[in-house]
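With one protein chain removed, the remaining protein chains of the complex are shown where they sit.
Chain naming follows the written order as A and B, and within any one chain the residues start at number 1.
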Amino acid sequence: MTTPLLETRNLTITFGGVIAANDVSLKIEAGRNLAIIGPNGAGKTTFLNICTGWIKPRKGQVLFQGEDVTALPPRKIVQRGVARAFQIPQLFTEHTALENLLIAAAARDGMRNPLIDLHDTPARDEMLHLLEMVNCADVAHRLVVELSEGQRKLIDIAVALALKPRLLLMDEPTSGVASSEKDGIMEILITALAEAKVTSVFVEHDMGIVQKYADEVAVWNAGNVQLRGAPAEILEHPDVIRDVIGEVA
Amino acid sequence: MNVTIFLLALFDGVSYAALVFIVALGLTLIFGVMRILNVAHGSLYAIGAYATVSLTGFALSMGAAPILAFPLMLISAVLVGLLIGGPIEVLLLRRIYNKPEVLQLLVTFAVFMILEDVQRLVWGTQPYFQSAVLQSLGNITVLGVTYTVYQLILLPLVAVALLLGLRFFLRHTLNGKLILATTEDREAAQSIGIDADRVFLLTFIVGAILAGLGGALASPTTSILPGMGADMIVLSFAVVATAGLGQIEGAALTALMIGLGRSFAIYFWPEIAVLVPYLIMVLVLLVRPEGLFGSPAARKI
Partner (left out) sequence: MSSVSTAPKTDAPKHPKSMLWIVGVVLLAAVPFAVPSLQLLVTFALAKGLAVVGVTVLLRAGQVSFGHALFFGIAAYACAFLMAAIPGADLALLLLVGTLGALLAGLCVGLFVVRYRGIFFGMLNLAFSMIFWSILEKFYHITGGADGIRLPRPTVLGMALERGPFELILYYLAIVLMVVLGWVTIRWFASPVGQIFQTIKTNETRLEYLGVSPRRALLSGYLLSALLCGVGGVLMGVAQGAVTPEYVWWVRSAEMVFIAVLGGAGSVRGAFLGALIYEIVRTYASAYAGDIWQMLLGAFLLIIILFAPGGLIGIFGSLAGRAVKEDAK
């Protein structure tokens, strides 16, 4: 058996008496896009936070490619190949879209030369190409604060992709985006992920999106994975319809 | 260790801690509610001291009894709060609540620079000393060590009374509850009809009065000279930061720690006495960056 890309063992954490993760053991295999669905407040974002070292679990372990990364800070986990996109885009607001990507590339490549201009770094063409891939080439030189929420989400994801991760964790990639744009964004995204050979885990509330783009679905409820399987079978499960889809609709 | 010296250091430390705590209380209250560190707080302390000395000096020259200095201290403190604190909040701070923290810091720092010169213009650079009131309450002898009642009994009593009073005010009075509600969530408080502007003004004036009162109470025990405001803002910040910004009860404990640390150093290693508060602060912050009683603020993502 191959080592899973990411594995959690018995993750447990509570916030002021509320259980956000309860003995979560989950394996994420390389090459498949896993969607996590579940009601609000069930601990999905917390799960991503623990996997990336932002918060530490009270109990349990996180393993990336077989290595225990539970105690590492986020940057060390990122350096090992886990990137993250956020529900609220985390961007450098005083920089342009392209500069956000160039800074990510500089961080990835460990650019230390203090006399070279950020714009003259070797990754410039690669980053322009990445912007094209996420359909934002036309706003490359605009400050990210001036962009629409949808564009910011795409750039947030592009920044994560710029790191050339093995695994990308995304928190509601299509939230805050007009529903007419959601499919467009997911098309772009899934293509970009496949092209870069990146495995993804994404938290999602839109079941249409999940059905269309996930290879696998995990249902999160009350701090743990209740069910896991192919989208078609999961989305028709009566418990899921009652507990998750019912609430979202 | 000689018992007399030990007791002297202990008493010095306690009375000093009481003074520093009163000032720090105002600083941490303002920060807790308004999220602003008022660098000019030290100046308000100094002006409270100057005002008391001037008023007391005037009253004594008119033949008043030294005991009259006590109401004058209170009057000075309230004047500092109303005449200086009030305008600072209304004219300046109100404009910058939504600005970056650094700008807020620069604004209160600018006020500090202005007030430092105001003191010099009004009171000159000669030190003032007015200790008539210190003797008016007499002395007390404990295990052979004689100490003034003012420093050993009155100051700690006032400090404890202020701590308890502020706790009571915040938790059991309407205005106090309004302040706490605004601290928790300003927008929610406004949406249920709380006048946040009034709450902030009230908080700032109370904080400024505490600074002025600290100065007023300190005035009989020390010579009053330019630069005392700068020393006090850094010292009270050290107290407040060691406790955790906004931690009222914690500030009482760290004030005691820092006051005792300093006074024992004065007797046993005088060269480093002024450094002791900062050493304590740095050591605490190295181990607990959010202060002894503060809780780490995890950013939501």
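Quick note on the criterion: contacts are C-beta pairs under 8 Å (C-beta built on N, C-alpha and C of every residue); 3 or more make two chains touch, one makes a residue touch a chain.
Model, not experiment: these values are computed from the prediction.
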Request  = Out of A:A107, A:L128, A:A196 or A:V225, point to the residue that touches the absent chain in the complete complex.
outcome  = A:A107
Query = Quick one: which of A:R9, A:K56 or A:H95 touches the chain that's been left out?
reply = A:H95
Ask   = Residue-wise, where is chain A in contact with the chain that is not depicted?
value = 52, 73-76, 78-79, 83-84, 86, 90-96, 99, 102-104, 106-108, 111-119, 121, 141, 143, 159-160, 163
Request  = Touching the hidden chain in the full complex, which residues of chain B are there? Just list them.
outcome  = 37, 39, 92, 95-96, 100-103, 105-107, 109-114, 116-118, 120-121, 230-231, 234, 237-238, 241, 245, 271-272, 274-275, 278, 281-282, 285-286, 289, 299, 301
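We take it that only the chains that are shown with their structure count from here on.
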Task = Starting from the mean Cα coordinates of chain A and chain B, work out the distance between those two points in Å.
result = 48
